[in-house]
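First the structure, then my questions, so here it is.
One protein chain is absent from this view; the other protein chains keep their places.
Take a look at chain A:
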Amino acid sequence: MAGVTLREIVKEYGDVVAVDHVSLEVQDGEFVALVGPSGCGKTTTLNLVAGLLELTDGDILIGDKLINDLDPKDRDLAMVFQNYALYPNKKVYDNLAFPLKMRGTPKGEIAARVRKTAEILSIEHLLDRKPKQLSGGQQQRVALGRALVRNPKAFLMDEPLSNLDAKLRVQMRAELKRFHQEIGATVLYVTHDQMEAVTMADKMAVMSGGVLQQYGPPDEVYRHPVNVFVAGFVGSPSMNLLRAAVTAADGQGALRGTEGWLHPLSPANARRAAASSGDVMVGIRHNQVHLSREERPGWVETRVYTVEPTGDLTYVHLRLGGQLLVASADAEWRAAPDDRVWVEFDQGSLHLFDAQTELALPLADAVASGATVGSARAMATAG
């Protein structure tokens, strides 16, 4: 195993910049999840690392070795493709054996490793079938197996669990995590599913429009998004983002929403807001919105839009002017549409972003503890 380093890598397709100066360091044995909306350049990044696409600019290192011009077969990486790419004419056994065969592994060892991998993935009974005779989920496991059967420098996985049913996905997630821990594998893992990123990854890289937005441990990305995009993308349901102007009310800093609502700011938050260009985006997660059935001073009046009981807790969608706001309440909380409800944003968990640059306005103590991470480049290009 070895680490993988991307230095300012760029990939252009004609006018389209699919990957734009991405720098990323995956330490040896680290599990890094690459997340981002569809078309943001995740697959392209993976293909660049694998050597299947030619870099427009930048460097890729495996361990300490520069591999920009190395042939894919000599990079010693294993890859799981988004659409499986199984050899249709070969049986499952031969699909799994192929990468070993190509590297001249002795027959006996091939057999042993194929059996062991098949066991891990519960596909022993499928070894004699052709890919066409498998379900999508089974094919995906074979594709995964073809990577796991080897002992490469690093694993590249492109949404390897996307086609499994919910139960199998949770199970495979656990298997993958265990596999990663047992052999200390270096993994670069693309996923749409934030749960996968949060549960498995040591670090999470958020991409958008070919640009790396933020790179850090999942909980840190969740708690301290560096810009509006990351704030809105990470977490489910997504963070509430409201546009507001910074004003003062009752001798205290406050936010005035475009719809006219007024919400006071704590002194610390007021100082942050003061650093903005005047307009801010307020970010607040559903579980940091306090609800009240009675009017309270300083609270904002809203109307109930819908109530979604989920069993563990209840999501309450509220109308605030023309915008919708999601809050969560305990499992028994109920209300009828158009009921009046007053809300307060938890001052300690309020995210403030400059409306113009869309960058986070730093929290004084957070900056001191160095919690807000993200490459300078990501911050500079995010706006």
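Points worth noting:
The rule we apply is simple: contacts are C-beta pairs under 8 Å (C-beta built on N, C-alpha and C of every residue); 3 or more make two chains touch, one makes a residue touch a chain; residues count from 1.
We adopt the following convention: contacts and distances are computed from a predicted model.
As stated in its UniProt record, the chain not included in the shown complex is "Maltose/maltodextrin ABC transporter, permease protein MalF", which appears among "Rieske domain-containing protein", "Maltose/maltodextrin ABC transporter, permease protein MalF", "Pyruvate dehydrogenase E1 component beta subunit" or "Cytochrome oxidase subunit III". Here one chain is not drawn; of A:A2, A:A78, A:A185 or A:V226, the residue touching it is A:A78.
The missing chain, though absent from the display, is touched by one residue of A:N89, A:Q252, A:S292 or A:T306; that residue is A:N89. The omitted chain makes contact with just one of the residues A:F98, A:Y305 or A:W333: A:F98. Looking at chain A, the residues touching the absent chain are 47, 50-52, 71-73, 75, 77-79, 81, 83, 85-90, 98-99, 102-103, 129, 132-134, 146.
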